[in-house]
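Next up is a structure, given as structure tokens.
Yeah, one chain of the complex is gone here, protein chain that is, but the others are all in their spots.
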């Protein structure tokens, strides 16, 4: 598969750099006759948009999406759907320092090592700006999944501060700037992020995404596993360093008499007494909520000077001023939701192909 | 891509069920003129083989691999390499209970939900027996990577017992039945596993795999990321519930002034002062060791009875006697090494294609 | 996609050389619960088998196929189906001359140019022996398509002798050794082939394959066109140099007022007054018979000496004795039918994925 595409049947190809004229994507494989308009996509983009609180970058991008193809008289036609967002806020400021210097934690060094050239303006292709197209594609994926499937994400940890899962309230996520489901954690997170910003540094986060209403049977054994595809999808989000499904790493500390979710019978069929599986057994969905969790490292662009070298091999220091998220994990929530939606939509089509 | 293949250019397709006549794989895309014989593959299989200690299943399979194509006069020809292992120990015992009952933690229920049919003998396609072919393919991948790349794996945690990384000694891994790099942890692990077995239960584990000598520049941005492909590869191993690269979930608890690995200059070029990145930045290798870690849940087949239902919807209990690993994570070490090798070989070829 | 696989969702991966221990394939993506046994596949192989008349090679291979996986209690499980045929008649004769000499019309030179190594025994991977696996896979594809779809092939030309389409009788194909639908052409073809063999040469052929009962709507626009996939499938058969759909090259000589098939209405819906389209418009099936035609060059292995060079650059001549088909086109009929079946099965699954 080419490096800028994702999915087998519901297939997203993205393009564009942070400071080029535009970013966009092509979404191929969408079933026909699904009602679709920009207004189905824009709200998801707005959730991700910069500038919505002091805890995310203050860059101003309206991120207005346009559908350029694949929709006719308000419905999908089965042809590829091209989406485009103009880059508005690509200030022609001085990128000289970034041109020469490899920023620690960023992809500057590796792009140079691989390609021998890089668009250093704002991170170029490696910029998290690309994730806007994932969110847009995810909105289309959500239309394929239909109303029966609900996908929601939340930040469950920032830096050293983890929520109390007992207080989990999905409604709360919309009421604070952190997508935090635990109201009681919000003040501490505010303080921690304000402290980090004042100290010229940044914090990491853990995000949890849950899909309910997923029918049993999606996924496939061995190399088309639903959980393996979710792992790739989440790990492929910028700055992500770890992915878990269900109990995740905690499963390693369990004994076998508690880890496997027991099964009982109800009038609606078999049900599970727990969800350590995270909704996936043997790579195939169980019908329970599909639960993925991922760790986002702290924003690498910080004011604190860090040691590095230049492209010409001189040792130097670099510090990044400007408009950066103190915790990129926060804005990763809608991106994680979108990736969940894309993976599930792809597997829904794959399942329909093989199993009718 | 079909569900039983893995990789884009170094491409492995596996087939076979636990209790069918044989298992096998086709390895396509191998460069020509690489010396290859069964004796290059068999040692890796022997490391994974059952029956080597009381801590792994006592099934007896010689797992003798045959090369059926793609090698001529001792060298690869560029044509697909077919490998085959006969199933020797597929006892024709009574599978009646498994036929009717969904074992908790296993894929019985989901296979039935997806396909409406399942080969219930020994787990069928979902059996970890399939991983023998991954190990075999990994040995070929290792030949492509060459002597400059070293891939090693270790168990770093069993149940609640984690090694002391200060005592890490790779040599030690070959001296104990756990691939444990910390000699001091071995007695406690022995005791814990003996206890678990006596209690009719099992334990989980965490495995770490490291590749050294990987050149900078492998991988690709956005959807062909090296770490995303590693995540899929590791998560796709049976019983794996979590994957980390470098600092992994610990990165979420770091602040930005420590997480990004700083860079300095040596006579050999830039080097990093840490490896929180796990050898990957922006989806592309840095030249540092590539470090992946994954969590394996406890063996689901245990003697302790667990509540479940039958295919016809009756509540019942199931307990699994017989020859099962008390900790499947142990034998996952060579599998994890193999998946690392396969992903790296694939990306080596992909890099050569685009960047020459 | 790797070079030894074919199809997106119904996916066939073949392996094996002419004179290795065996040839085989893996068929992935097969829907579950389809009744399948060796006896569903063997008849198709028998139609292709050498030695059935004096007009095809007298090599003796029973070509007995074994199913090694993916079938349980007589039905497909959705897991990959591995098929294997042992090579019985790989005589260990003297391949010295072939080792050193590039045979005109064969792939000896190009394999050497590409890989720097080749399995010269009987053509190795380039041998038409590989097509046995296509035929086997085609039999499985046929089971997916079901009884409503009928696929039949015929030789319509050998050398300079073309059938009279007015006399076309499908029943006749089974009564002569040429798959010739025109009984009146048979004696002339016999004479021509006997003459060619006596003269130490060989003849080309044109094959036509037709699929009836294909529903309208299979295929896809632009790059997943049904006719483009058929073109690749047929051109990929050994020795094929041309492919046509429907009117084919004759369409170039038509004027627009006759080429487009007009449409009328019946009680069963719209129908076409002709089939210049060959059952495909805009890459999508029309519901009419899908008609593909392909040209097979004469067998390159002939007794007549031909000028060539050796691997070490010396000019020489080569003539091929032994057991070769005087017209490889004849045995290409079941192969063409199989490729038609594989392409249609793949597109049936693809259509089901996107359009439900």
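A, B and C are the chain letters, set down in written order, and residue numbers restart from 1 in every chain.
Going forward, a contact is a pair of C-beta atoms (placed from the backbone, for glycine too) under 8 Å apart; a residue touches a chain by one contact, two chains touch by 3 or more.
Worth saying up front: this structure is predicted, and the values here are computed from it rather than measured.
Enquirer: Which is it among C:10, C:55, C:72 or C:102 that touches the chain not included here?
Expert: For the chain that is not drawn, the touching residue is C:102.
Enquirer: Of A:3, A:42, A:62 or A:275, which residue touches the hidden chain?
Expert: Spelled out, the listed residue whose C-beta touches the missing chain is A:3.
Enquirer: Among C:35, C:146, C:187 or C:236, which residue is in contact with the omitted chain in the full complex?
Expert: Going through C:35, C:146, C:187 or C:236 one by one, C:236 is the residue touching the chain not shown.
Enquirer: In the whole complex, not just what's shown, which of C:122, C:142 or C:204 touches the removed chain?
Expert: Residue touching the absent chain, from the options given: C:204.
Enquirer: I need the residue numbers on chain B that touch the omitted chain, in ascending order.
Expert: 8-9, 29-32, 78-79, 221, 349-350, 352-356
Enquirer: Residue by residue, what part of chain A touches the chain that was omitted?
Expert: Where chain A meets the chain not shown: residues 2-5, 8-9, 11, 13-17, 20-24, 26, 28-29, 32-33, 66, 68-70, 72, 75-82, 114-119, 124-125.
Enquirer: For chain C, which residues lie in contact with the unshown chain of the complex?
Expert: Spelled out for chain C, the touching residues are 1-6, 8, 14, 102-107, 109-111, 113-116, 125-126, 130, 157, 159-160, 196, 199-206, 216-225, 227-236, 238, 241-257, 259-265, 269-270, 273, 276-278, 280-287, 295-300, 302, 304, 306-309, 313-315, 329, 350-351, 355.
Keep in mind that, in the parts below, only the chains that are shown with their structure count from here on.
Enquirer: Once you find the CA centre of chain A and the CA centre of chain C, what distance in Å lies between them?
Expert: Computed value for the inter-centroid distance: 46 Å.
Enquirer: So how far apart, in whole Å, are chain A and chain B when each is placed at the average of its C-alpha atoms?
Expert: 26
Enquirer: Could you list the positions in chain B whose residues touch two or more of the other chains?
Expert: Residue numbers touching two or more other chains: 1-5, 8, 14, 114-116, 125.
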